[in-house]
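Notes for the one structure printed next.
Apart from one protein chain that is not included, each protein chain of the complex appears where it belongs.
Our next item is subunit A:
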Amino acid sequence: MYLLIIALPLVGTLVTGLGGRWIGRKGSNLFSTTCVVLCVFFSSIAFFEVGLCGVPCYISLSPWISSGALNISWGFLFDSLTTTMLVVITSISSLVHLYSIQYMEHDPHCPRFMSFLEIFTFFMILLVTADNFVQMFLGWEGVGLASYLLINFWYTRLCANQAAIKALVVNRVGDFGLSLGIFTIFYLFGSVDYEIVFSSANIYTNYSISFCGFSINTLTLIGIFLLIGAVGKSAQLGLHTWLPDAMEGPTPVSALIHAATMVTAGVFLIVRCSPLIDLSSDVLLLITLLGSSTAFFASIVGVFQNDIKRVIAYSTCSQLGYMVFVCGLSYYNVGMFHLVNHAFFKALLFLSAGSVIHALSNEQDMRRMGSLANSLPITYAAMLIGSLSLAGFPFLTGFYSKDLIIEITQISYYSNLQISFGVYACWLANISVLFTSFYTFRLIFLTFIKNTNSYRKHIENIHESPPLILIPLILLAISSIFVGFLTKDIFVGIGTPFWGNAINILPTSCNLLEVEFMPSLIKWLPFVLSSMGAILAYTINVGVLKNNIQFAHNHLFRKLAFSLSKKLYWDKLYNSFIVSPLMYFGYNISFKNLDRGFIEFVGPYGISRTIKNWSTKVIKIQTGQLTHYTFFVIFGLCSLLLLVPVWDFLQFLVDVRLLVFCFIALFVA
């Protein structure tokens, strides 16, 4: 049964991808959806057995790569972390499959789409079930491939091509980090299996390695490399640029890959490696700084975006920041809890956005929407639930994890806990709450409440989406309300035995208790902030300030708004400072000047030209006159006789290096 969870998506992708021509659109829809739904069923059982009953399962299939001390095998590890991820992946994936049947109805390449979704699910499952780093790397790269193919699904569009290449190459930077992390792990532990690495990590805390001339603690180095991997996949600050662009893909793809599952792989990696990462305080500091900066940066950029999907994409980026920095504070289970909750409400938001886009004949700009609440009531309800959950409205799913994260940062203020960088995270997290609430309600108001700005042609065609689109929305809405409440005690309850050995929970993690004893004024803070954000969004977009936008003409504000809507020029930075110089080097320097210049000059052409030049010169000496020849013979003999006595003196002047110069001079001549 455990292997079926892995095998079914593979079967699904092979049948729909290679046999789509024969089984047709309906056949492939039915087959692939059935496969994933079966997967949900099996992974629920796995969740029950492994997670709730506490019986981890380990399956070893066969050796994979072996050489010397290195032994990598095909093995699968099902512990509570894996099964939690499995449930999330398969359930979101099956709902997205269901949704896409209707959403992609008019696309001629439906079987291909299904097959890509399925191959993504397969690689994602492989990623979470791996029992060693290399096999996880396979899943890690595989989801990158699936993401490339899915973003590029409408391959004739130049934007889609660019976004897909960008996603793949930027992700590859992360993969570069992860693979270096794997090499370092093998160097230190002599193995890449989770169990060996994690159980022996304690022994190696004092080892250091000389790297780039510095002596670095090896575990810190591993942590930094793994962090680079996580940053790439989870779109943290620095490598986040691919995520907003990836919205060029079809909306179900954004929901599945760029919100619920693939982008959380980085967080999963950090949580999975918690026994390693926890041993290095420097890495924890880095993770916290990066995560909280991302949360802040993405939320403030999200405020100034106008594309409905991009707003949600930045929101994803920001929420991933939350997950990452809470891991940096060593509360891995809380990060995992937010990951699960976020998957549900963010998939809901994306799918609702898809429903809106579907209804409006593929219009994505929020400024051209409005008043949709009456025409799309169910979509509106779903979107509202998702937004409230995202904003952390009390007792919805998002509240339980997000509020907990913020409260955890608050306790950093207690001097006895000694988490100084938690204060930084605390400030940014609280400010981000305000912006999160602002942009998500701005989205709601612009799309559903404000007077419409849409074309007449579009308005006439507005219709509530068909049932196959609504069913996933309703199911996700229900889970966006209840999942957090139902699973809080399992995931982050005090003293919960759920995680077992899957996550490293430090003894200090009883700080979770501290959270319960905070002053109630501070506990109210996130709610107050998000309400403020919502009210602000209301006043600016539909309320009193709607027609009174004097502040928008302020010079400083315009500058700020402009640079934020340009995403703070990250793309520009990369293009002009990294990509262009490399491209310039690749053509002008390495190709034109060296390969086609210097090397050819000293190499084949230089030699052939020199030989030609000298032979023409030598030919001129061959005059055929005996007198000339006699002259040369006598001249040579005389100089030889002259040189021999003074050679002892001359040999001090002759140097091998001089000969090399003479040789080069031959070419120039």
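Here is the rule we use: a contact is a pair of C-beta atoms (placed from the backbone, for glycine too) under 8 Å apart; a residue touches a chain by one contact, two chains touch by 3 or more; residues count from 1.
Everything that follows uses one rule, which is that contacts and distances are computed from a predicted model.
Enquirer: Among "Ubiquitin-fold modifier-conjugating enzyme 1", "NADH-ubiquinone oxidoreductase chain 4", "Ragulator complex protein LAMTOR1" or "tRNA (adenine(58)-N(1))-methyltransferase non-catalytic subunit TRM6", go ahead and choose the protein name stored in UniProt for the chain not displayed.
Expert: Of "Ubiquitin-fold modifier-conjugating enzyme 1", "NADH-ubiquinone oxidoreductase chain 4", "Ragulator complex protein LAMTOR1" or "tRNA (adenine(58)-N(1))-methyltransferase non-catalytic subunit TRM6", the absent chain's UniProt record names it "NADH-ubiquinone oxidoreductase chain 4".
Enquirer: One chain is left out of this view; which of A:Y587, A:W614, A:F635 or A:F663 touches it in the full complex?
Expert: A:Y587
Enquirer: Sort through A:M1, A:L52 or A:I65 and give me the one touching the missing partner chain.
Expert: Of the listed residues, the one touching the omitted chain is A:I65.
Enquirer: Return the single residue from A:G142, A:G249, A:G422 or A:P526 that touches the missing chain.
Expert: A:G142
Enquirer: Spell out the interface residues on subunit A facing the chain that's missing from view.
Expert: Within subunit A, the residues that touch the unshown chain are 62-68, 70, 134, 137-138, 141-142, 145, 148, 152, 155-156, 158, 161, 164-165, 168-169, 172-173, 175-176, 179-180, 183-184, 186-187, 209-212, 582-583, 585-587, 590-591, 595, 599-600, 603-604, 607-608.
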